[in-house]
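With one protein chain held back, the other chains of the complex are shown just where they sit.
The block that comes next holds chain A.
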Amino acid sequence: MWTTKTFLTKTKRGNILKIVREHYLRDDLLCGSAACNTCPHKDDELVLETSPDSPCALFDFPHYLVLDTNVVLHQIDVLEEDALTNVIILQTVLEEVKHQNTAVFQRLLDIISNKKRKFYSFVNEHHKDTYIERSPGEKQNDRNDRSIRKATSWYEYHLSINSLDGKFPKIILVTDDENNRKLAQEDGIICCSIKDYIENVSGFVGLVDKLSKNVMPETCSKDALYPAHLTPSQIHEGIRCGQLYQGTYHASRENFLEGNASVNGFEKSILLQGHIGINRAIDGDIVAIEIFPKEEWRKPSNIVLEDKTEDPENILEEETVLLDAAKPVDNDDEITPTGKVVGIIRRKWRQYCGILMPSKFHGATRHLFTPAEKRIPRVRIETRQSEILASQRILVALDSWPRNSRYPLGHLVRALGPIGDKDAENEVILLEHDVPHARFSEAVLNCLPPNDWTIPEEERQKRVDLRDVCVCSVDPPGCTDIDDALHARRLGSSDGLATYEVGVHIADVTYFVKPDTALDKEAASRSTTVYLVDRRIDMVPELLSSNLCSLRGGEERLAFSCVWEMDENANVLSTKFHKSIIKSKAAMTYEEAQIAIDDSSRKDEIAKSLRVLNKLAKKLKKKRLDSGALLLASPEIRFQVDSETHDPIEVQAKKIVDTNSMVEEFMLLANTSVAQKILEEFPQCAMLRRHPAPPPANFDTFLKAARQQGFEIDVSTNKSFSKSLNEAVIPERPFFNTLLRIMATRCMQQAAYFVSGSLAADHYYHYGLACPIYTHFTSPIRRYADVVVHRLLAASVAGAGPHAALLDARRQAALADTLNYRHRHAQLAGRASVALNTHILFKNRVEIESAVVLAVKRNALQVLIPKYGLEGPLYLPSEKFTYNEEEHVQKCGDVVLKTFDELTVRLSLDSSNLQHRKLVFELVEPHVPGFSYVPDAGNMEVDDVADTAAPSSEKTHKKREIPAAAAPKPSKKRKSRRK
């Protein structure tokens, strides 16, 4: 059965500890090759072909490849191409990869599990003939290399002794380690480097471009531009004795030569400036920082600086602009600790979308790549397809950043599509925000019920039948995933007050999405439906989201109901939860519902029930506001989309009617009721949502700005905050209060999902809603958190035992983290999509609009156009304007610009840079001579702008018309309903 040799492995931890582990060596491990006739393979265990065709010109005989760890780690993009097949992945390699980079490890596993790729993972560490022990004094790396060579020669031998006719596949070891290659050759192993191998593979265009150019970054000391990084052991030592600090590097969006790092123990984050100060750190990296002595501390430069240089070879330009601006001033409270990056602890590189910069030389292979994300530096890549790629959005992976290179080195992963093409642009948004958007896999679709599914008899038995109750749904127009419906009816009276029965019915998604199925896993990994302007990326397949789960009018649907008994003052007398069957009487839009309420001639059941709901909702809202809930605002716009091209034609601010808030109130009530119930039942593992109170420091600039307008805002509690916000009204400026609320929103913390067991009870508080406990229950079609809550609630009311994973607090906590991450990125993706469409809208258009100042920067104003909800910088030249740092105002002559001021600006689109097409704001009013734009001369210039934009936009126009029809119908959902 198995051989039982035990081996001792010694490991050292902090204080020296001898750890002895068993290590069983087996003789029943298979080699996975069809050319072998000794291993007792079953048919499905034969992975490697008998006589594979060689794809490589260097080797004209059939062979298998054995890959070294560094090849897998660096060239995973090449491996993911279909070019290489019949590859043996040794367990030694697999373990080293897992240890060093989990993302690459996951990708490697995916390749191995793909049957077509013929990758075989061989457990050489537990095979009796391939296991080797580390010899005394040998480094772990050397042992692993030796183990790889051992396994390679074993394979060769194993296949040769079994071949009868002398024909058997050879084994080729692919490694980039020269030393390893030399030793392998001594052992008689054929080997080559991945570069040599791939360059001789024919039939795969662009494969060479994907080769990672991995240079040992610290070895290139010749012509070094950057100081060397410290070694890991130096960093470790430095951090331990307090000379160095560990932090996450965040590059500035505005200034490519500036960034900061958040470090534990410092209230402010550490400022890092200039090429040397940043020293090749890239946004998100975990870095080691040395902090300068106090007298060298500076303040953030507060200027906007872009990398404008035209492909400079490897020279660092002058940084005087930046450093001048940041000269320390005495007694300045904005001085922040300053330091420099001395080493990288962990790179957090991902793949980046962007475009190639036009090359100066025709036919050059070295190119610069500009990422779409402004915080990422340009990347040097090599490609021979630059002609094709120049007009495409491309995806690039980073490889290394040697000391003598101004930019990091990378390689092409794939092209996404033509620049300006709607699908390509959407793809960029989705990739940049890490939104899973592939089609649903076969396995997922197999979990779906048939298209003509109807409610089975046994479900009817189990559920409460509410089909004859007058239930209706109220949603935005065009909504196809209706996940909530309401009803209300008069019961009687108690204590002289009329009592009502009010029900909220939520689509019963968990009936279809059973735990631990492929569908469930997919939904969990997507976590949320993502709404782009012209596209919806569903969390669950369309059959569920728009049909079987959607509570459409006139159809019988499964629901999870939350039913209250309420008196006419909206006090909840009793609450019950149960699964039910409903038949919605009408699926209305907010406006239809509003009309039904207002139209006093309507006496039907729907109108009556809506009126009751509306009346109760107002009382609920009042109670909520009295307890301190904040009414915040954010500029929200809706695009009117051309039905043919899906291009936006007009923008309007979203209209809010009474019924919006009516639905919202009952959803809030349902969510809080459910939160109480599941917390009571599962104190350790209830999925809840919290909104921490913002730290007072967040409000500093906000309060200063409000004070300039003569308002003192009390932010000590949410109640006082809400009260003083209500009082801050300027009668002649109706927008002022909204603006104040928009700014207040930006001071807030993010709300987050968490598992009840992971925090103390006083942290459950939801600041924005002034609610001691809150969760998400009402949108299971589009949010996975709600699915979890549904399962918890079902387990607590129906007595159906909870599913195993539901009670695993650790797994739930990990899930909550994923949900938060996806949720945040979904929001950002939505905003990015709005920005994209705004740009398309302004492509051939120039407008003069009124605007307000949101913030005053050193060389710009941040302005907001209320009509479009647009925001952007209005640059102010320093020779005309003087910036007062104390007051945060810009002055030019007698014109003073400060926060909350109203301006008139001219809007146009600057398409000169295809990557960052941006809206240009120009000042019109108040008039500053020589700077402000004079509208009279406008006509000519409008034409001008249109002309300059024409060459690029024309091209993209033509291309867009083809794929646009394939895009799914848009469906905007309310997103603002809950914070």
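Note that a contact is a pair of C-beta atoms (placed from the backbone, for glycine too) under 8 Å apart; a residue touches a chain by one contact, two chains touch by 3 or more; residues count from 1.
We adopt the following convention: contacts and distances are computed from a predicted model.
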From "Ribosomal protein/NADH dehydrogenase domain-containing protein", "Vacuolar protein sorting-associated protein 35", "Putative exosome complex component RRP41" or "ER membrane protein complex subunit 1", the hidden chain's UniProt protein name: "Putative exosome complex component RRP41"
From A:543, A:625, A:730 or A:807, residue that would touch the chain that is not displayed: A:807
Contact residue for the chain not shown (choose from A:17, A:241, A:438 or A:760): A:17
Chain not shown, touching residues in chain A: 1-2, 4, 6, 17-26, 91, 109, 112, 121, 123, 125-126, 516, 801, 804-805, 807-808, 810-811
